[in-house]
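Removed from the display is one protein chain of the complex; every other protein chain stays in position.
Right, subunit A next:
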Amino acid sequence: MLRVSVLGKRCLMPSLCIQKRLKSYIPIPTIPHIDSIKDNGIKGLYSEKGLNTVWYKKLEKNVISLEECIEESNNSDNLKSSFIDKHTNTNSSLSLDLTEINNPINKLYTLLNKTAKNVEDYAVFCFASQIYNDYFAISSVGPKRFVENSSSSSSFNINKPDENSIFESPSMDLSFQNEPIGQLETWITESFGSIVEFRTHLLNTNLAIKGNGYTWLVIQKRHQKRDSFPIYENLYIVNTYNSGTPNAKITEGQLFSVKHQIDDLKEKEKTKQDKIDQQEERERLLITNLPTLEEAKEQVHLENSFEYIPLLAINGSPSAYLPDYGVFGKKMYLNNLWDCIDWEIVSNRIPEDARKTTDTQ
């Protein structure tokens, strides 16, 4: 109920709030290589207008909403603290290294960590997660670097296809100009078989998303024992829907904690109603506190858990392709997106210790 009431308010707010200048304590995540070409759009993927709607306007709305949600939250001080820490040089984040503490996106990550298991802060989690996901998706792409011989260089193939494009025969190409490089390529061929298979799998997984969602390329990190070196295993393709997050570490135990919170609330109400049979109440509580089989499984899973580190995100939501490609343009959007993925940035996101482990192999 709480979620509905908070989100219901949101619908009215942004239109009023956009006019007032943003002076938020929330640092706005910046992507230097996109900001520099903001006026031309991303060549080969988004027009100037498209980029503006997909990234800048949406970001502004989300930040405003996030701020309001934090203000309304019961533990807003705690949530705010994740931004106030080390606030000194937010604008100097020139590199895309996500391990950098001062990068605004890392502050969002800490916020996600705080809110993921709390039902009351669900709205905060949603908006923070949306900003985080969008940031990831937009920062993974860059302007198209090569020009195909056949098509004219000026148009870059951004247009709105009509309904006949649904029935178009698939192209039979087996080689693509923009392909992953270096170590990432070997990782991908080890995990998926080949680049063609990877591409087909990645793009089809995204194409199938009907609502809002993202497709992620993640790397699996596993701790065998505590304090031991983490093991980096295969790459995986994962979908998240709405404002889900691929970081399993954040969401692990979510069900468990949410259920407990709901149980606690119910118990509080009950104890208010009748304090007579307290002894029986306690006994009952003892029984209900025993975890069910599923909860116990989740708990065990928590202890020797995997971590998924995102490398690449593709936004499959209609809002990502509607402005430039229209209703029938998702396929074209995805094909263009493949050409625009900046594989250097993606491979830079592989953790350093992972690079070492594969080097030794």
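Note that contacts are C-beta pairs under 8 Å (C-beta built on N, C-alpha and C of every residue); 3 or more make two chains touch, one makes a residue touch a chain; residues count from 1.
Definition applied: contacts and distances are computed from a predicted model.
Taking the options "Exosome component 7", "Ubiquitin-conjugating enzyme E2 W", "tRNA (adenine(58)-N(1))-methyltransferase" or "37S ribosomal protein S25, mitochondrial" in turn, only "37S ribosomal protein S25, mitochondrial" matches the UniProt protein name of the chain that is not displayed.
Among A:G213, A:P246 or A:P310, only A:G213 touches the chain left out of the display. Of the options A:N40, A:N159, A:N204 or A:T271, the residue whose C-beta touches the omitted chain is A:N204. Residue in contact with the omitted chain (choice from A:N52, A:N113 or A:N239): A:N239. Residues of subunit A in touch with the missing chain: 166-170, 172, 200-201, 204-205, 207-211, 213, 239, 241, 244.
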